[in-house]
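Please find one structure pasted underneath; my questions will follow.
Missing here is one protein chain; the remaining ones are kept as they sit in the complex.
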């Protein structure tokens, strides 16, 4: 059936749209200075005063400054939640996506843009409740990006419901008599799913956060950081046992811990709260990014020298 | 604003619908005999001749017979996939739900009907790809039901795409050059999520299947069985290494294995294929069913002797 | 403030006016306990046989921000929270600046002079009464330096201004704080009496409501979300599953708290898909279950909803609509989920959609939803909205003994059973709860695949046609049983306003105002949206313009979502839309202005070329 009468040709604006963009402005090139907090801070955070998330944000700014990352090379991605408001507070390309799906969104960036740093921030509900499966699969596929989960053991934005990390007995709006379901262990989840970088830190220990973020960023693969970040509004005091100035202990991962030993990592993850802080597990393994790059280069080799239309032409020739 | 003019009263068929059901027939009561295969078999299975799933079905019939389960007390639930066609082949109440969501559906039954046996059957894609998060949360909540995953390392029904358990290198329709992503380890997933009964069996070892199903059924909590079940059509030979008559080995879990030791179980789960078969992990722990029953009985005690409308009246009185 | 009598001298010498209603707007920050003031006023109205309606805004960030609560109390019928306020109680400069515009000319600004000064330019527009509320509160509670309690102090001021019933109010305060530390009640009462005792400078006028005697009308006071949750309990629902989201969460939190008393359970699931699936599983297990959500969560439920439609499984799904699309405006009102409610999901998956029109109606519609789900073996979507959800009303206490129902399954054994019986006399599918014995030994399967009468899969073209028709026709039967909506105003005239959901009150008030002004405007409100009740075409026939008033977008072709459905069904170009998307409830004035303008314009002007 001939459908060419439909005049498809007329419908194709084949020239592309680049011409419609404003002309490139005169930008100073050469040595660009590290970005100061003033340059990386955007909207004033809408978090409650005292919320643990402030500290995570502050050390993200610090990381950007310290590692001299340029504005345009950072993508800050989040789902939905108090913690997930993160991208609005950072002066860089960012996306505030839907609840629980930040990882696949970020993976789409990571897999198509190796030149960018992809940072994902979110809460425990976003990561382990609605987003739990994406966490597992992003980990097993080892997609290169850094995921910082600001775990506050509660749903902040929706106001105090039980979260998948809420400890048994804690009273929330959906368990006024105290939570009864066993919480998830994010570290075990990460390790068993095959994450290749698994670390634990706390918003109350700034230097430690920065160290973990740096190590995560340098890891070639999926890097996951569980960061305890107190919800002052709906779960005050949750992490006191991990805060020395409140009489708690902040134990670092033992020096002799072998970060490449999955079982040792799993055992660390089993410690009762407050447990240890630091890198539990770290392993070099093929990344999805690398695997796909290899598949592409193998295929490109076979069509070397051909323009895209010529590659397609070969396929069409086979359908004659 | 008065909205009573809307005549809600007229809209309520408050008599209920029971009167519309056919009258109870004359059924022989008393000692009911175990159901024979003839009585439990329904539609002729639509699986390919040689598919491993036949054997799982046969031993489900056997289980029903051996354990003298009555027709009406069995609910057979599944998602979508070749393996998930299961409910059509069983003469009992059953539901063929949507892809990947059989567990929450079955949980709805389990949590509201303690009198029923709830069995869920499904494939590796249904369970660990689209359904992965429900698997984790049903496990951590320890909802009483038995979940048999017929793992064939491939998508059967949709014809040979990579599944989350497809081993690296296997050629599928979505990885014609061989799968590159690391597969999921279902046993590790189950253990780390907090499943309280975790076992492994194979369709090629009928007695073992039956033993595992029996033990699972007797477990008070969430019981998970990974059952290797060959897809003769799209992944023939996948499990030969576990089949003695094909030169493989079917190793039972070592006798001295402590099934209550999570780390030992995790180590077993780490063995290279074909690994061990049997119960990896089993632990008594509070079930969601029990927790909720407790919450209910605590609350019922406070309103003892009141009809439902009187309980509600008390709430309304507080809103005056 | 509708005056309804001659000014009378009050005790303190100022003018005392008898009034039939008042609109009081309270503005401050979200931590100030503004909603509590409004709540006390509403409860008091409930106990005084008055009607009441409230409106509030919620800051969308957790750290709070400006907040307002408006309450309208009337001796007669109260149809909306009021276009404009008679009194503005404001705690800060920003509250004053943002809300003075909502005050009637000559209205009263009662302000905290510790935090703000009146705008000199507005002195002639409004009557300003300053009281150092914060410092007087601190003084009243004993100088702890905290102004916690200033809301109760302000309540005292209001009580004085309106000659409210002090014994009833103090009872309410006491009740509210029972169970807490006794000093809490003491402090609260202290604040209240201090406020009440304060000599209001410039209080040249005070007000008293006409007394109402509705024969001792016994009222309850609650919000729309509460009414839905309690309606479900009355209907006999004993299982629910959900995932938190604003503004749906209230309903799940209440059910989670209350269900155990009735032997029931509510499960917080890992996500909305699990929630709807668990509810469907529980429905299948024998007793209609409930799930619900708002916005994004509703989209996630559509696949499972399609299963319930195909398998013909009873289920109640609550959608508390909020501003969309996507995460949208989570704490604002919108009625933009009608399309997804009626048509959401792939394939032809029929279902029922109901929308309550008031808080009271939330209670009864929840029961109706359960009963329709049972009777027609179908998913029913109860489409409420943020406006009703967060609105408080007083309504006559229902006769619970009569209303509460038991919907437990019937396990009587049957000889044989085909759930999808094509020859069923009423054409409706009936499921057996598992646990029910079938003597023939042939057990049914419930399924999302096209199926034969026992629920086994079939690829037969004829069967697919027959089953599709079976699934569709039962809704025609339902439609034929629905009452034709009543007309507010005359059955003939110039303009018929059509509304749904929370629009009812303002719509009726618009009709009253217009008719009082001699305009031939009537209204009809549709509670059963899918299927529609019969008889609408006859109603429409009486008017020159049929204008559908909705809180959603006008779309590509110039009409809202219900208007689209009505236009498609009746193919009458006089059906046109009046829509808005500012996230706020309709004002009566807006409705009338827009209706007059639209009717005045060429009747076909919204039809694009």
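Letters A, B and C mark the chains in the order given here, with residues in each chain numbered from 1 onward.
We take it that contacts are C-beta pairs under 8 Å (C-beta built on N, C-alpha and C of every residue); 3 or more make two chains touch, one makes a residue touch a chain.
None of these values were measured; they are calculated from a predicted model.
Participant: Give the labels of the shown chains that the missing chain contacts, considering the complete complex.
Facilitator: Touch partners of the hidden chain, whole complex considered, are A, B, C.
Participant: Taking the entire complex into account, which one of B:41, B:58 or B:157 touches the absent chain?
Facilitator: Reading the full complex, the residue touching the unseen chain is B:157.
Participant: For the chain that's not shown, point to the residue among B:42, B:98, B:148 or B:295 touching it.
Facilitator: In the complete complex, the chain left out is touched by residue B:98.
Participant: One chain isn't shown here. Among C:298, C:503 or C:578, which residue touches it?
Facilitator: C:298
Participant: Looking at the whole complex, which of C:327, C:378, C:405 or C:598 touches the chain that is not displayed?
Facilitator: From the options C:327, C:378, C:405 or C:598, the contact with the absent chain belongs to C:327.
Participant: Write down which of B:65, B:220 or B:233 is the residue touching the left-out chain.
Facilitator: In the full complex, the listed residue that touches the missing chain is B:233.
Participant: With the missing chain put back, which residues of chain C would touch it? List them for me.
Facilitator: 59-60, 295-296, 298-300, 302-303, 306-307, 309-311, 319, 321, 323-329, 331-332, 334, 336-337, 339-340, 343-350, 447-450, 457, 459, 461-462, 464-465, 468-469, 472, 475-476, 479, 530-532, 534-535, 537, 552-557, 559, 564-565, 567-573, 575, 580-584, 607-609
Participant: Give me the chain A residues in contact with the hidden chain, please.
Facilitator: 1-8, 10-14, 16-18, 20-25, 27, 39, 42-43, 70-75, 77, 87-88, 91-98, 101, 103-109, 111-113, 115-116, 133-134, 136-137, 288, 292, 295-296, 298-300, 302-303, 307-313, 315-316, 318-320
Participant: Identify the residues of chain B touching the omitted chain, counting contacts across the whole complex.
Facilitator: Contact residues on chain B toward the absent chain are 46-49, 51, 80, 82, 85, 96, 98-100, 129-130, 132, 155-159, 161-162, 164, 173-176, 233.
Please note the rule applied: only the chains that are shown with their structure count from here on.
Participant: State the pair with the higher C-beta contact count; candidates are A-C and B-C.
Facilitator: B-C
Participant: Report the inter-chain centroid distance for chain B and chain C in whole angstrom, where each centroid is the mean of the CA atoms.
Facilitator: Here the centre of chain C sits 40 Å away from the centre of chain B.
Participant: Would you mind listing the residues of chain B that make contact with two or more other chains?
Facilitator: 133, 136-137, 288, 292, 295, 298
Participant: Could you pull out the residues of chain C that touch at least 2 other chains?
Facilitator: Counting only residues that touch two or more other chains, chain C contributes 270-271.
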